[in-house]
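One chain of protein is taken out of this complex; the other chains stay put.
So, subunit A:
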Amino acid sequence: MDFTIRAATFEDCKDISRMILELAEFEKVSDHVKITQRDLEQDGFSKNPFFHGIIAEVPEHLKSREGHTKIGYSLYFYMYNTWKGRAVYMVDLYVMAEFRGKGIGKALMTKVSQLGLAAGCTQLNFTVLDWNKSSLDFYLKQGCWDVTSELGYHCMRCEGEALQHLAQGEL
């Protein structure tokens, strides 16, 4: 299939926002999405971006049923591992259903790996839901390993009221 992978721009935020919602629906949690197109524009395309993005695009004649040419994306940022140093974290990886099975997801992930290596990173980290068998299989085939299984690492979160209480020094 004919497609290109390129860096996301401010103008892509509308489609990125659309696809974030599609991915959230796939993960059965679309009511969790609070981020808007405007937040993405501010947080990803101002002087100190909190994330970077890449887009998979198809030519006009291959556009989706609903007329979209931007049909996949990945959001990532740079992080730090105190044992190995610079690392890249892939936050989202998504290809619209009708464009899957054509190597686009792999191409997006390859691009993130290249960008990470170019920035001096030695690791690519990301999270996957344990029931997402097709994604788990895809990642294991690329040479990834499950840190949660092998090292027993659990992802933890402190948010909302709990975070506020903690900031005020309350237990």
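Basically, contacts are C-beta pairs under 8 Å (C-beta built on N, C-alpha and C of every residue); 3 or more make two chains touch, one makes a residue touch a chain; residues count from 1.
Rule of thumb we're sticking to: contacts and distances are computed from a predicted model.
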item: Hidden subunit of the complex - UniProt protein name among "Transmembrane channel-like protein", "Diamine acetyltransferase 1", "Sodium/potassium-transporting ATPase subunit beta" or "Geranylgeranyl transferase type-2 subunit alpha"; value: "Diamine acetyltransferase 1"
item: Contacting the left-out chain in the complete assembly, out of A:A7, A:L62, A:A97 or A:L129; value: A:L129
item: Touch residues of subunit A, complete complex, unshown partner; value: 16, 20, 24, 29, 32-35, 39-40, 43-44, 50-51, 75, 77-86, 89, 91-92, 106, 109-110, 113-114, 116-117, 121-131, 139, 142-149, 151-169, 171
